[in-house]
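Right, I'll just put the structure down here and ask away after.
All protein chains but one are shown in place.
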Amino acid sequence: MNANETAVIFIEFQNDFCKEKGKLYDAVREEISRNGTIENAKTLLQSARKKGCKIIHCPFTLDAEWVKDKESEGILRGISDGRIFARDTWGHQIIEDLAPADGEVVLVGKRALSAFSHTNLDSLLRFSGIKNLIVCGFLTNICAQATAWSAYDLGYHVRMVSKACGATSENIQNYVEENICPILGGDFTVENFEKEVL
Amino acid sequence: MNANETAVIFIEFQNDFCKEKGKLYDAVREEISRNGTIENAKTLLQSARKKGCKIIHCPFTLDAEWVKDKESEGILRGISDGRIFARDTWGHQIIEDLAPADGEVVLVGKRALSAFSHTNLDSLLRFSGIKNLIVCGFLTNICAQATAWSAYDLGYHVRMVSKACGATSENIQNYVEENICPILGGDFTVENFEKEVL
Amino acid sequence: MNANETAVIFIEFQNDFCKEKGKLYDAVREEISRNGTIENAKTLLQSARKKGCKIIHCPFTLDAEWVKDKESEGILRGISDGRIFARDTWGHQIIEDLAPADGEVVLVGKRALSAFSHTNLDSLLRFSGIKNLIVCGFLTNICAQATAWSAYDLGYHVRMVSKACGATSENIQNYVEENICPILGGDFTVENFEKEVL
Partner (left out) sequence: MNANETAVIFIEFQNDFCKEKGKLYDAVREEISRNGTIENAKTLLQSARKKGCKIIHCPFTLDAEWVKDKESEGILRGISDGRIFARDTWGHQIIEDLAPADGEVVLVGKRALSAFSHTNLDSLLRFSGIKNLIVCGFLTNICAQATAWSAYDLGYHVRMVSKACGATSENIQNYVEENICPILGGDFTVENFEKEVL
């Protein structure tokens, strides 16, 4: 993979997921620790910066503009009811360890499972000549997977760095590594990234 | 749910999945039998016809027009290499038990995980005034789930009828029922459909 | 038209188009004056606020993130070469007369002819229950028309308020009023808006 045709997307490394008082921290605390999610994501970010890959930070934003939130159900309803990732709150902020640097993209408007839904992500990748998308973040089996699937359907060469993702249980994490990564073409590690992106 | 705002989509009930000599039959044979997938889908189809729901048949089509198939990888590469669901073959045909009737939509061009990718499904639903999408078919945890997720992100009220879906193992089927259906708002049975769609 | 199903979009009322030292001012100066474009847009905005319509401000943004701008041609190349509407410049700012109020949408990322391209405009309208889109702004026969056409194709009921638009010549303005507005369903005035949106 050519570094200048490769983007890395960091999904929802926000305080609400990653920090002690975050609203969803308890749900992922064990898996974050077991996988070394944050450390792996940091290494990945540093490596991507050195190689000159396109770097995309992708927070979830609960947003009052979307007036029909009251009609939503399932997980998005839970986020809405819990005021998780609410705009201008501490929980919404990207953690310092993975803070965006100048010139890096902070994707605006993710409010669904896939980072491609309701955002300009596909346009951005396409106009930037990106062919490969490396995915990490939360939750392994929901937003990270949904984003990887969208990218796959759109024709990008896609890899999930599963150890830089976080799920709510080891079983679920294993499920994705064993059953979903192969669908896309294989699992991927920080070491693969180091070696294969040039 | 109002019947005239409800569509039911039948994903990949094709010979290659459902019939003895189908190329993927062995992979799903046990789960089809355990779930009663085909029988449940038949009951669902009959009920949807009686109620006047919009009915959408959604075969996968391997299609030589897409010249870059050679570059694909993962599951789509497997389908391409195995000539599964190839246009104008027996394996591509929808099974007789679920044969489309006049006036029902046969969605053209599904060639990715989600039935929304590269097709006019969203346009069709939108222009038909559909708010609710009921999903069944193959594989539970891949194309059926990917289609349900896309619909969810697009704002449709979506339900997977998991017992009218088929996976490659009981573990995977259970994973979807326990971990994915709740994300969307809940699991759904043929009986739910009978009672709740009016 | 119900006011709560109606959005009004104000396209590119930015200093570069509307103000004496704006880079494109000379191109539209005469037509702005002849049509009373700014006054009509102000009246429209006040009326839309009173009625409780969804209000969308839509600036064009020249944006260094899009690395392939160097490959573009035609009008987008001209904008790029001239550094028109460049982010964080005076020319990019929306004019004071039409400054966004709290709670109004400022659409992010318009960088093509249609305001729907590369933005979340369709998602925003759809999730807000909008059925009618009222269009005004610059240029009558390019971005305003392209936006109206996209909306029409997407199934919205759409009207251009031509007298709140601006073109580069009277001939072109007349062309749109006579040949394009009827395609969409008819021309529309500020008076129509007052009377028909309730």
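Letters are used for the chains, namely A, B and C, taken in the order the chains are written, and counting of residues starts over at 1 for each.
Everything below uses one rule, namely that contacts are C-beta pairs under 8 Å (C-beta built on N, C-alpha and C of every residue); 3 or more make two chains touch, one makes a residue touch a chain.
As the structure is a prediction and not an experimental result, all values here were calculated from the model.
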Chain not shown: contacting residue from C:7, C:121, C:146 or C:165: C:146
Among A:36, A:78, A:100 or A:155, the residue in touch with the chain that has been omitted: A:155
Contact residue for the chain not shown (choose from C:106, C:183 or C:198): C:183
Absent-chain interface as seen on chain B, which is shown: 65-68, 105, 108-109, 117-120, 123-124, 127-129
Residue numbers in chain C that touch the chain omitted from display: 68, 73-77, 112-114, 117-118, 141-142, 146, 149-150, 152-155, 157, 172, 175, 179, 182-186
Contacts of chain A with the absent chain, listed as residue ranges: 126-127, 155
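Methods note: only the chains that are shown with their structure count from here on.
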Most centrally placed chain, judged by C-alpha centres: A
Length of the line joining the C-alpha centres of chain A and chain C, rounded to whole Å: 34
Chain A and chain B: spacing of chain centres that average the CA atoms, whole Å: 27
Set of chain C residues in contact with two or more other chains: 127
